[in-house]
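Presenting chain A:
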Amino acid sequence: MAGLELNRLRKSYGAVEVIKGVDLSIMDGEFVVFVGPSGCGKSTLLRMIAGLEEITGGELKIGSLVVNEVEPRDRGIAMVFQSYALYPHMTVYDNVGFGLKLARAPKEERDRKIRDAARILQMEHLLDRKPSQLSGGQRQRVAIGRAIVRQPEVFLFDEPLSNLDAALRVDMRMELAKLHQDLGATMIYVTHDQVEAMTLADKIVVLNAGIVQQVGSPIELYQRPANLFVAGFIGSPKMNLLSGSVTAVDGDAVTISGKDMANVQLSADAEAFKVGDMVTLGIRPQRLHLSGSGALVGQVVLVERLGNETNVSVSLPSGANFLAVLDGDHVLQPGQVVTFDFATSDAVVFDVDGIARYAQA
Partner candidate 1 sequence: MTMTYTRKTILGLTAGLMSMTGLTGIALAQQTTLSLFSPNDQAAVAYTEAMIEAFEAANPDINVEIEVGPGGTERDNMVKSRLATGTMNDVFVYNAGSLFQAINPVQTTVDLTNEPYMADILNSFKQTVTANDGTLRGVPYGQAMGGGVLYNKKIYEELGLSVPMTWDEFMANSAKIQEAGYAPVIQTFGDTWTSQLFILADYFNVQAKNPQFAEMYTRGEAKYANTPAAMAGFQKQADVFNAGYLNEDFGAATLNDGLRMLADGEGAHYPMLTFAVGTIAQDYPELVGDVGFFALPGDDASLNGTTVWMPTALYISANTPNMEAAKKLVEFVASKEGGCDPWVEINAITGPFLIQGCELPADVNPAVADLQTYFTANGRTAPALEFLSPVKGPSLENITVEVGSGIRTPEDAAALYDEDVKKQAQQLGLPGW
Partner candidate 2 sequence: MKKQLPLISGIAAITVSFFVFVIPFLFIIFMAFKDRRQAASRDFSWPEGFHLWENLVEVVTTRNWMMITAFVNSSILTVVSVTLLVVLAAMVGFVLARRDAKWNGPIEFLILAGLMIPPAVVPTIWLLQGLKLFGTLHGMILIEVAYNLPFSIILYRAFIATIPRELDEAAIIDGARPLDVFFRVILPLLWPVTVTNIVVQSVGIFNDFTNPLYYLPGANNATVQLTLYNFQSQFNTAYNLLFTNILLITIPPLLVFLFFNRQIVAGMTAGAVKG
């Protein structure tokens, strides 16, 4: 069984650096999800772990071994590709058994392992088919089956669900979670879909431009995003962000004013601020409620009434757009002027560099 250590891992293509020194430790049996926008380097990082990309600098340990120079087949990993990468000319049986065949496993052992994997994935009836005769979901299973038979210590998934339709994706997601429970292996999973990340991960790694933005459990990331990037990336709909400047600092409270708000007092790490600093205020749409008086005043642009909740899009005086998700049904007309309020503990203040400054506990 194996955890992973990534120490100052770097990757560059010529002069272009795409992974800029990643430090990360992953514990044995953990389900870790790499998320980030496309091009952030999450897939590259995964491929470096797999051994498909050479490591330019730093050190990669799987278990207690430094594997920078180790062939993929000797790293104890298995990988499921976005496109599944099934061998079109082989049957499902041969696809699943290809790795064992290459390892010259005895025939009976091979057969047993293939059938075991097929049973786990409930695809025993597909073994004689060619990949072209399978549906997307079935192909997905085969790809996972191919990974399982290798009995790896680390599973690597590269956006494995992105080619499935929405309903199937939810099913497969749950199956993957179950698989993780059953096998207890370390899994590293790359996706750009934050719902997958939130539901599957023990630990999420948010990447942007080759740099780790934040590592933490899904709830941690949602509740205490470390910076503007994570705040904007995690959570749906996106966190509202308003710019303003510090007008007063008092104990662990900071007062912020801007075009769209006047003298809003918030709890934050006051030592990080001084009067006149440019800051960004972040507030999740779900944390807003209508009130007679409040910090934010704007004009309704669009109302979506879903019954159990109402999404209100509001235009603020600065022209910025702002979204509120209100519990229950509310009848609002476009053009109507509304006022929102929120609890000061629900807001996050980001300093001029975009770092979140929470009040010291």
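Details
Assume contacts are C-beta pairs under 8 Å (C-beta built on N, C-alpha and C of every residue); 3 or more make two chains touch, one makes a residue touch a chain; residues count from 1.
Behind the choice of candidates: all candidates are chains of the complex that A comes from, given by their letters.
Predicted model, so just to flag it, every value in this text is computed and none were measured.
With chain A as reference and 1 or 2 as options, the touching candidate in the complex turns out to be 2.
Of all residues in chain A, only 47, 50-52, 72-73, 77-79, 81-83, 85-89, 98-99, 102-103, 146, 150 touch candidate 2 in the complex they form.
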